[in-house]
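Reviewing the structure listed below.
Up next is chain A:
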Amino acid sequence: MNKTQGIFQLVNEEDLNTCVNCGLCLPHCPTYRVTGEDIYSPRGRINLIRSVKHGDLELTKEIVQALDTCIQCMGCEPACPSGVQYHSIISPVKAEMHSGWRWRDAPLRCGLYVVTHMRCLRLFTRVISIAQKLKIVPKQISVPKIDFPRPRFNKKPQVRSGKEVLLFTGCVMDAWYRNIHLDTITLLEALGYSVKISGDEYGCCGALHEHAGFNKSALKMQRKMQQSESVSTIVVNSAGCSASLKNALAGSRVVLDINELLYRHITDLQHLLVRRNETVLIQEPCHLRHVQGISKEVKELLEISFTVTQMEDDGLCCGAGGSFSFSQPAMATAVRGRKLDEVNRVIISVAPETISFIASANPGCLSFLAGGKIDVAIVHPVTLLAQSLSSLNAIGVI
Partner candidate 1 sequence: MLRQPVNLGSVVDDLQYQMANSDVVNIVGTNSTGVASSSPDACALKAPSGIISYEPDELMVSIFAGTSMSEINFELQRVRQRIVIPEWGTIGGAIATCRNGLRESHHQTLPNNVLQCTVVAADGSLFQGGGQVVKNVSGFDLVKLLVGSWGLLGLIVEVTMRTEPIPQASQWVQSPEPVASEQISNLYRPAVVTRVDGVMYVLLEGHKLDVEQEISHLHGFALCESPNFIHSTSLTNLHRLSQDLPHSIEWDIRKQFDPTNKLNRHIAIQRNLFT
Partner candidate 2 sequence: MSGVVHTSTAELFLVGQDASNMMGNPAGVCYPTSTAEVQEAVRWARSKGMAFIARGAGTGLAGGAIPTAGSLVICLTKMNNIRSVDVHRRAAWVEPGVLNADLSRHTSRHGLHFAPDPSSQQSCTIGGNVANNSGGPHCLSEGVTSAHILALEVVLPSGEVCILDAENSLFDLRGAFIGSEGMFGIATAIEVRLVQNPPHVSTMVVGFASVHEGAMAVSAIIASGIIPSALEMMDAPITRAVEEYVHAGFPLDAAAMLIVEIDGLEHSVSDGTRQVKDIVLRFGATSFKVAQSAAERALIWKGRKTAFGAIARIQPNYYLHDTVVPRKKLAEVLSQVSAIATEEQLQVMNVFHAGDGNLHPILMFDKRVEGVMDRVHRAGSEIVRVSLEAGGVLSGEHGIGLEKRDFMRWMFTENDLLFQQKLRAAFDPEGISNPHKVLPRGSGCADASSIPPGSWM
């Protein structure tokens, strides 16, 4: 068997056959949208993978580039009338391409090593926060403004008796966005939950690794989670992680995205939240909208307190894509540029002075978007909801 014939054998032939080349996915692909080139489209990528697998094309550097630049936002999947399971085509391909050592992956592997090891991550975070003060952070690393020292969790849960849930704190989310965790706890406790913190025991869930195609590392982390003793319901406030954990822990644990859980209590929240005279623009993370199918939930939750507007781009990706903005900065920046254009269009056309917040339920999107030029605060929807609780005294009483 020669080398070409051995490539991409893990991709299921039936999955490839479902694509009929109609092209209805094209406008839903962020990389096609910014390039207009077939080679950067889902239809093109599927066609290339099929041809390489069948030995009709050699795996040239152009094809590798075409596949490397797929953000895996999965925007093409809901758009496909034929129901092509794009993720089951691209994931094994990414994994295969990253199974061996490639020098160009070195910085990415390095970065992923850091997030997996909490001590390294904390050290890195500290260095970055100092660098931020000195204004010497390289552009390629899109890190939000980090509070130092990091806010602390309250050691004693406010609610003891309620239904127990485990808040998955994760890696980057915990290091850079602990405030969002605190807001999540506030909300959950207001709803009567008793919240446990996953903390360093779990660390990273491996979503970033899996997304980048480093499946071996991802598996290691997922196994660790499966084996650990824990509460049966896990709540996750990072869309990328909730998507990945749902998959990895299917059958053994109930994994809920925070928006999903809050939406179950929408009637309670209608009583708990106050009306605010501000407008929120929703930015939908791909792993929430396209992968988990959670879209109207965020909108309806925020509508309790705010006037909500939405973008008219069918949830096109912002370019963050886990570690994508780090490994493919040029493409990511172009994709973000398109997103920012849409944001600015909405800001100008819909409500000139009144958009106060942009809400996004994923840390990757939060930090990557904040790296672009927007004058509006970009926050997690949980933060907005927590700040809208009618009376903070109510916590623990309900």
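Simple rule for what comes next: a contact is a pair of C-beta atoms (placed from the backbone, for glycine too) under 8 Å apart; a residue touches a chain by one contact, two chains touch by 3 or more; residues count from 1.
Behind the choice of candidates: all candidates are chains of the complex that A comes from, given by their letters.
Here the structure is a predicted model, which means the values were calculated and not measured.
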item: Among 1 or 2, touch partner of chain A in the complex; value: 2
item: Footprint of candidate 2 on chain A - complex, ascending; value: 17-27, 35-39, 44, 47-48, 51, 57-58, 60, 62-63, 66, 79-84, 312, 349
